[in-house]
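Shown here: the complex without one of its protein chains, the others still in place.
Naming follows writing order (A, B and C), and every chain is counted from residue 1.
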Amino acid sequence: MDATVLGAWVATGLTLFIFSFLYKDNPLFKLAEHLYVGVSVGYTIVKAYDTVIVHLIIKPIFEQGQISLLIPVAIGLLMLTRYMPKAAWMSRYAFAFIVGLGSGLAIPRTISSFILKQVEDTVRPLLSQAGEGVTFSMSLLNPASNLNAIIILIGVSSVLFYFFFSIEHSGPGKVVARTGIVFLMIAFGAAFGYTVMARMSLLIGRLTDLIEFSDASYGHPTLWLLIVTVAALVLLARRRQQEPPAAP
Amino acid sequence: MAFAERMLKIDRRIIFLVIGLCTLLPLLYPVGLPIKISPEVRSVYDYMESLPERSVFLLSIDFDPASKPELHPQAIALLRHAFRKDLRVVAMTLWVSGTGMADQLLTQVAKEMGKENGKDYVFLGWSPGGTAVIINMGQDLYTAFPSDYGGKPTKGIPVLEGVHSLKDVAYAISLGAGNPGVEAWYVFGKDKYKFELGGGCTGVIAPGLYPLLRSGQINGLIGGLRGAAEYESLIGQKGRAVAGMDAQSATHAAIIVLVAICNIFYFSLRSMARG
Amino acid sequence: MIFLRRQLPLLITMITGLLFAGQYYVPHPASELLLTSATKWLQIIGGFALVLGVTSLFHQHAAKIRRKEAGWGYSLVLYAGMLVTIAVGIWASGKESIDGAMTLFGWIYSFMMVPLQGTMFAILAFYIASAAYRSFRARSREAAVLLIAAVIVMMGRVPLGEYLVPLSGDVSQWILNVLNASVRRAILIGVSLGAIALSFKIIFGVERSYLGGSKE
Partner (left out) sequence: MSILKKTSSCVLPLLKHSTYYDSGSRSLRPCVRTRTLLNILWIHVWVLLSLLPGTFSIVFAQSTLTVPSDLQAMDTPNDGGESLTVLWAPSPLDGPDGRYQVLFGEASATDPTALKVIAEFPANTRYVKEAKSAWWTRKVERTWHQYVIRNGKGIEMKNGTAYTVTVAMRKGEEQAIGPLIQATPSPDWFNWNQFNNLILALGFGGLVFYTISHAKRNNIFLRRIPGLDAVDEAIGRATELGKPILYLTGAHDMSDPSTIAAAVILGRVAKRTAAYETELMVPHRDPITMAVCQEITKQAYLEAGKPDLFKEDSNFFITADQFSYTAAVDGIMLRKRPAANFFMGSYFAESLLLTETGASTGAIQIAGTDSDHQLPFFVTTCDYTLIGEELYAASAYLSKEPVQIGTLRGQDIGKAVILTVVMVGTVLATIAVATGAQWPQLFLDLFRDLK
């Protein structure tokens, strides 16, 4: 049998096993799920070995004599002491280095990209130059228009205010906080719509594959395996009925 | 039990069936509704169009198979466009489990467009460290990736001639499904090394990238399968994304109807309880 | 001993943190060289971190098999899947394809890992549909606003919606580009302030949970 054809059968089978969870949690799903974890962990290990050990450590050290790379190797090895209770404290050096480096790198870059840049773009003139005079552009569709600049300003400030914790939301503050929550909900709505879109796309992708694999050139794996899966589910359900119910 | 209450208690597997059919039927019998192009996708396309021949185009494939249906079509459309424009393509991934997929799709599109590995494109593979890889590439591409995916030393590969670091990249696009992804490429890459950056992402994270789009931190955004479909229509080579758009329409319609029914029942139950 | 176990790690964090925060402001090649080597190191250490993550999973399932806990057979499947993948992976020297030909490692990747991972998340589509019918209710005014915005975006992002209600495309575009962007921006600023505060607390040893065993 051709490797691709066999692959089509395996892929189809595993896809259907996972989909069987929709009916209920069952051994076929658990099998596929654990296989998934196993295979992806194995994959990660192989990739880490090949990329890190072979290409980033062994080759540079032995072929180019970059002895200094032994330092990160030592730090990395220290990290693995976490699983030896007596020496576990040594792993702290590794974490101290990584976390310190990460925090240090983060501070100026976060200020630059997520605070200054964002503030800079929010601070926009509420009037725009048109020839000699100044005008107020009303177009909602142009995100850079003055009207939208005002809306963005209101949105940013009211949401920032909503997440103020040292001021009571009362009086005029209450109005601002209410505006903030309306803005928040609209943004969550947009995220909701987009997430629905994303999940549906995933389903579309999987079904496209299943349709592709139902082709005669593969020997109709989708059809046959669907029958097998359903039969297995029925069988399993029968067997469970005969067993005494397990204690909760 | 009231009708509404009974209806709300129906077995959810019936709903599963409805949504399954809404996806399956349009895939089998497509209608082909027209797709409107949004400005954020168009700006990616226009920028690619404006690049001179043999410019360096970096495609970072930062997703894993879980997001394949959304981002794989985007990658294919972008690669087709880049090869057609005769750009020098440098591909890589920051997500370990995306490596095989990236390799496969690059080989496939290159073969289809008659491009040669090493001369027209190179696949650098994966390297751990996430953001550290980006910084390191900005400093020196050859220390970040001493060898390409096939194990060949990156120094001396013809397609990388004159490329020392990210500063020599004309346009980079990160197709991100999470972290590290588009944001990381901005913060640790473009911010300092000054190349133009575009983004492609899954639907889940797309809304979060709009502030970066507004401020010009990324010059365009391809969001989800819909974005991929737009890009496919722009380059005039329809693929999986356009094919999936009808199913997408049907499922969205189904969800909207379901939400509407849910709320009708909910409010009728509530008014009954009060009355 | 307390110095070695407690103070020294905190000192390392402080020095590396300050050094690399300061590095940002120094354009001199010497400082750039420092950054290059440090990120190179991080790449290597990142590889070890992956192993660390994997090891805990290893332990968990090993314990399950040893104790023959319920469902230990599945743990065995997990192990088998992992070992076979590692074996064929090393055999193929970590390559899914060599000169365009798929290796056995590539086969496992394409026909097992890709469909499994893809499908795990595709089942969520069904749950969204079921939740849409059973629980996406406008319980409050806020939830109502959310649902309306969601419906508009769902309409505006698919051809059918734009076909039925031509305005929906522009409106959803506006929601995303203006309303959504402003909220995300405010959240981004808030979260960034939190992240910077946390980074400072880590560098100066106020926050130490990353060292583990906070009781010592």
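Assume a residue touches a chain if its C-beta (ideal position, glycine included) is under 8 Å from a C-beta of that chain, and two chains touch if they have at least 3 such contacts.
Quick caveat, the model's predicted, so the values are computed rather than measured.
Chemist: Indicate each shown chain that the hidden chain touches within the full complex.
Modeler: A, B, C
Chemist: For the full complex, which residue in A:Val41, A:Ile57 or A:Met185 touches the chain that was left out?
Modeler: Result: among the candidates, A:Met185 touches the missing chain.
Chemist: Considering the complete complex, identify which of C:Phe58, C:Trp72, C:Tyr127 or C:Tyr163 is in touch with the unshown chain.
Modeler: C:Tyr127
Chemist: List the subunit C residues touching the unshown chain?
Modeler: 21, 24-29, 32, 57, 60, 120-121, 124, 127-128, 130-131, 134-137, 139, 142-143, 146-147, 150, 187, 189-191, 193-194, 196-198, 200-201, 204, 206-207, 209-210, 212
Chemist: Where does subunit A touch the missing chain, residue by residue?
Modeler: 21, 25, 30, 33, 37, 107-108, 111-113, 115-117, 119-120, 122-129, 134, 153, 156-157, 160-161, 163-169, 184-185, 188-189, 191-192, 195, 248
Chemist: In the whole complex, what residues of subunit B lie against the chain that is missing from view?
Modeler: 9, 168, 191-192, 194, 204-205, 208
Methods note: only the chains that are shown with their structure count from here on.
Chemist: Counting only C-beta pairs in contact, which pair of chains has the most of them?
Modeler: Comparing chain pairs, contacts are most numerous for A-C.
Chemist: Quick check on this structure: which chain has its C-alpha centroid closest to the centroid of all protein C-alpha atoms?
Modeler: Nearest to the common C-alpha centre lies chain A.
Chemist: Averaged over CA atoms, how far is the centre of subunit A from the centre of subunit B? Could you give it in whole Å?
Modeler: That pair's centroid distance is 13 Å.
Chemist: Could you grab the centroid distance between subunit A and subunit C? Build each centroid from C-alpha atoms only and quote it in angstrom.
Modeler: One centre to the other, that is 5 Å.
Chemist: Averaging only over C-alpha atoms, locate the centres of subunit B and subunit C and give their separation in whole Å.
Modeler: So the centroids are 16 Å from each other.
Chemist: Give me the residue numbers in subunit C that touch at least two other chains, ranges are fine.
Modeler: 38, 40, 42-47, 49-50, 93, 95, 109-110, 113-115, 117-118, 120-122, 125-126, 128, 147, 150-151, 154, 157-158, 173, 176-177, 180-182, 184-185, 188, in rising order.
Chemist: Where in subunit A do residues touch at least two different other chains?
Modeler: Only 22, 40, 43-44, 47-48, 51-52, 56, 105, 109-110, 114, 118, 121, 143, 152, 187, 190-191, 194-197, 200, 202-203, 205-206 qualify.
Chemist: Within their complex, state which residues of subunit C touch subunit B.
Modeler: That would be residues 32, 35-36, 38-40, 42-47, 49-50, 93, 95-100, 106, 109-110, 113-115, 117-118, 120-122, 125-126, 128-130, 132-138, 147, 150-151, 154-155, 157-163, 169, 173, 176-177, 180-182, 184-185, 188 of subunit C.
Chemist: Give every residue of subunit B touching subunit A within the complex, in rising order.
Modeler: That would be residues 13, 16, 19, 23-24, 27-28, 66-70, 72, 96-97, 99, 125-128, 131, 135, 146-147, 151, 186-188, 191, 202-204, 206-208, 211, 214-217, 223-226, 240, 243-244, 247-248, 251-252, 255 of subunit B.
Chemist: Which bits of subunit A are touching subunit C when the two form their complex?
Modeler: For this pair, the touching residues of subunit A are 3, 6-8, 10-12, 14-15, 18-19, 21-22, 30-54, 56-57, 68-69, 71-73, 75-77, 79-80, 82-83, 88-89, 91-111, 114-115, 118-119, 121-122, 140-141, 143, 148, 151-160, 163, 181-197, 199-200, 202-203, 205-206, 209.
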